[in-house]
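All protein chains of the complex are present and in place, except for one that has been dropped.
Lettered A and B in written order, each chain numbered from 1.
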Amino acid sequence: MVEVVADRVAPEQKKSGALDRGVVERLAGDDPEWLATRRMQALRIYEATPMPSTQLEEWRYTDLSRKLCLDKLHSPVAEALPDDPQAWPERLRSTMAEDHDAVGHLVLVDGSVVHTNIGAHLSSRGVVLTSLRRAATEHPTLLEKYLATQAIPPEDGKLQALNAMLWTDGVLLYVPPGVRLEHPVRVTRWYSETGAAFFSRTLIVADSASKLAYVDEALSDDFDQETLTSQAVEVFASDGAHVQYVSAQRIGRGAFCHAAQRILLGRDATLDMLNVSLGASTTRVDLNARLLGSGADSNLLGLYFGDGDQHFDHNTSQDHIAPAARSDLLYKGALDDSSRAVFRGVIRVAEGAQQTDAYQTNRNLILSDNARADALPKLEIHADDVKCSHGATVGQLDEESLFYLMSRGLTRAQAERLVVVGFLGMVLQRLPLGGVVEKVTRVIEEKLRLGAHA
Amino acid sequence: MSDTTILSIENLHVKVADEGLAILKGVDLTLPGGEVHAVMGPNGSGKSTLAKVLTGHPGYEVVAGTVVFDGRDLLELEPNERACAGIFLAFQYPVEIPGVSIANFLRTAMQSRLVEGEELDLFDFQDLLLDRMNLLDMDVSFAERPVNDGFSGGEKKRNEILQMAVLKPRLALMDETDSGLDIDALKVVAHGVNTLRCEDPTMSVLLITHYQRMLDYIRPDVVHVMVDGRIVRSGGPDVAVRLEEEGYAMLREADARTVVQM
Partner (left out) sequence: MPKNEVIERLDLDRYKYDFRTEDMPVFRTEPGLSEDVVRAISRYKEEPDWMLEFRLKAYGLYMKKPMPEWGADLSQLGDVLDQIYYYVRPQDRMKHSWQDVPDNIKDTFQKLGIPEAEQKVLAGVGAQYESEMVYHSLKKEWESKGVIFDSIEDGLKKHPELFRDHFATVVPPADNKFAALNSAVWSGGSFVYIPKGVHLETPLQAYFRVNQERMGQFERTLIIADEGSRAHYIEGCTAPVYSTESFHSGVIEIVVAKDARFRYTTIQNWSRNMYNLVTQRALVRDGATMEWLDGNLGSKATMKYPSCYLVGEGAHGSILSIAYASNGQHQDTGGKVVHAAPRTTSTIVSKSISRGTGRASYRGLCKVYEGSTASRSNVECDALLINETARTDTYPYIEIGERSANVGHEATVSKIGEEQLFYLMSRGMSEDEAMAMIVRGFIEPIAKELPLEYAVELNRLIELEMEGSVG
């Protein structure tokens, strides 16, 4: 199957810059009417919303005025690649080659889907894995209901509105009631055009009592100009559904990488989620899990490892709306050189959400004199019959551990790397996804080897 | 110094780093290759410090004295260099390293013993690990557990012996390996050490212990008694037996006199 996306902006647009009204109108011109209307509505909201400043609590530690200059970015202009692995960049090919078991694949290059396949036995049962752009015409009912509506509407914020008005493509995964995917769906993203702003969306709908796993890997070489990747991820886990979502971000330096993620969980729905942030110059993740049905259960895991002058800002929230739901968050990070991490997490227990179990833990290892970690774990509790706790720590490598390892012959660098991998790897032990865990471990080890602690 | 001497300590003075507190106040000890020596002494006598200093623990500072190991100046070496040269310390309190499996740890340790550029053959390593676990009657799944994390006292000590069996040191320092062990666990540890000595009769052992009990299972050639940072008496296994019967208190009195006379 070949998908060549035709509606790319013409190269001459590059000079005029801009993520302006003209680009939105051009995109809307190719949309079905309902979608065009929404795009223009998102534009209005965007224009009416001020850029978040550090005065806002949620942006206190990430200064967008210094880290993101929208005026310098342009819409991608490069020609789309063909659906032919031989034409793909070497790193994309090698990443694909070390694949684990999967029931379907989807490849995006510079924000556009260039390849999809899904097992025939699944498509015959109604499973959909496709380009979001195609889905706008092929699955309009599904999109009208779920796309940028209940999960991440443009009203959510400036960057969310920006994505809603400028997205060019993305992923739709739909799994019908009772269908259980035996292996993950794999999505691989490659970015190459420097100075561009890429906007994509992911929509995952797990219908009742279905089961799916989704692994999303994003990578690129370093960029010589500031480049933006913006993702809006909307996940609907209906009653009794089981969703496993993994994102591994290894985008090159020079990129500002923003991901807005919202997961809505119905009654007895289960979510296992892992965000691995290793790349980009600035990474901002806004994650919100909303437990809307009783018995819902979410495990939210995160890993980050910073070096150079990388900046990570993870902004998470666990919203307990329904009673008797459970959520457990564990984010761990290690920071080398002059990298910096911000973790801001909140557990909100709404009135009436009794028998809530909610936990939140953030642990940081500081590996260098210039690294820095800020943690803001918050609780807002409006019900009394709850079990809630949170913890945050910032510390350094334990000298006794290093000595123990060195007394067995490891060099100091080897000992440090081993302890860091162990420290981070414990997050993965909570993820019940065998092949994926191995892959992610390799990815972390690779970054550690390349980093200063090799 | 005879040709077979593996370890030679002369006039070793050690204090706690960053503090003035002197712990070792002139230790002399010679250990010929292939022998088992025991260092006994009351709590606080400095015997555990001796083991840590020989391994290069950063918490201690050598003020004076020399330590020659296998013809090399040991005090010049980093802890990992000492390990690669053949020193192994079985820790009194093995450290927990969460998230790092024993197998991964030992693989890295073995790799670090190879010359730069040489890659450890993973199949050879697997074979070695299995062989060593068989030797010590250990379950294969043990190697996949994180290093000491959540281990019982006995399991931690068994893990030390497993590491010793894999790394095959020339000199094993056993720092109160018997403390906190029941008699069955003690037998397991002793069996491990004895098995390794059968395999390689040139391996030397320095046993640091408070009790005679351990010496019933690992027979020492020489027993040294340490009091207040000095070796005050050395002799055959009967020294340990007498110590057990008479206690350290008497010895301390007697040796206090000896020291004064000297």
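Criterion: a contact is a pair of C-beta atoms (placed from the backbone, for glycine too) under 8 Å apart; a residue touches a chain by one contact, two chains touch by 3 or more.
The shown structure was predicted, so the numbers you read here are calculated from the model rather than taken from an experiment.
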Please identify which of the visible chains the hidden chain touches across the whole complex. A
Pick out which of A:T194, A:S208, A:S368 or A:T441 touches the chain that's been left out of the picture. A:S368
Residue touching the undisplayed chain, where the options are A:A80, A:V394 or A:V440: A:V394
Contact residues on subunit A toward the hidden chain run 57, 351-352, 354, 364, 366-396
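Operating definition for what follows: only the chains that are shown with their structure count from here on.
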Need the CA-centroid distance for the pair subunit A / subunit B, whole Å please. 49
Residue positions on subunit B within touch of subunit A in the complex are 55-58, 78-80, 82-84, 87-89, 91, 94-100, 104-106, 108-109, 112-113, 146, 163, 167
Where on subunit A is subunit B touching in the complex? 398-401, 403-412, 414-415, 418-419, 421-426, 429
